[in-house]
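These notes concern the structure reproduced below.
Of the protein chains in this complex, all but one are displayed in their positions.
== subunit A ==
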């Protein structure tokens, strides 16, 4: 069973550069939703600001295109309000690892049941080419003409260290691989991070489609994603030695955020419940 993929098409005019890795990610999302037999109104995509963050405009699902760096907090609010929504976050490396770093760390602690796609092109696209948190040290950018001075952020190692329960990496050039990971992430009951390597055809002349293609390799069936120490090692493999893609770490035993709160877990979604002022009247006893 699959829903018609065309249901997810949006009428909005697309503002991405031709050849942008975002198109592959967009197609993977539609493919994953269709294959999971979902309908547009059952899904919410929350995003911040950046090129990746425009995704909710280019796909027909519920969308919340919020502030730069703040894609995660509205997703949390929405999931608590309506636990039946399938919620994803689509935002870039600057949005998630830079401006939104604090939310990234603390939502791992919550293990909120959402799927977080980070379109990681290792550069700031929308602001035209400055170094991002994942740009390599020494890389020359449109602003850092003498090279980036600081060490890059390692999102996957950070996530694993923080106790994230689903940590994966994919490549925007491989729609089937990414669509599969998105489905696995959405099936995972908890926070799923998918860092997606993605060329920026306009501003990143180092990490090109070919650069990624030459270095990525898929984790095979012998790899055990439940082994945290192995996952940590894989998260530290980078560059010419090869870049592993696939599910690096997965822990299906952890309790998701909603399930940690009995009345949320067992009851109807909050938005379907009714509150009456008189329900609170009894609390006046506290003040007699």
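One rule holds in what follows: a residue touches a chain if its C-beta (ideal position, glycine included) is under 8 Å from a C-beta of that chain, and two chains touch if they have at least 3 such contacts; residues count from 1.
As a working rule, contacts and distances are computed from a predicted model.
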{"item": "Options \"L-serine dehydratase\", \"Potassium-transporting ATPase KdpC subunit\", \"2-oxoacid:acceptor oxidoreductase subunit alpha\" or \"Carbohydrate ABC transporter permease\": UniProt name of the undisplayed chain", "value": "\"2-oxoacid:acceptor oxidoreductase subunit alpha\""}
{"item": "Among A:37, A:84, A:151 or A:214, residue touching the chain not depicted", "value": "A:84"}
{"item": "Touching the absent chain when the full complex is considered, from A:16, A:64, A:153 or A:238", "value": "A:64"}
{"item": "Residue numbers in subunit A that touch the chain omitted from display", "value": "12, 15, 39-42, 44, 46, 49, 54, 56-57, 60-67, 70, 72-82, 84-85, 102-103, 105-106, 261-264, 267, 270-273, 275-281, 283-284, 286-288"}
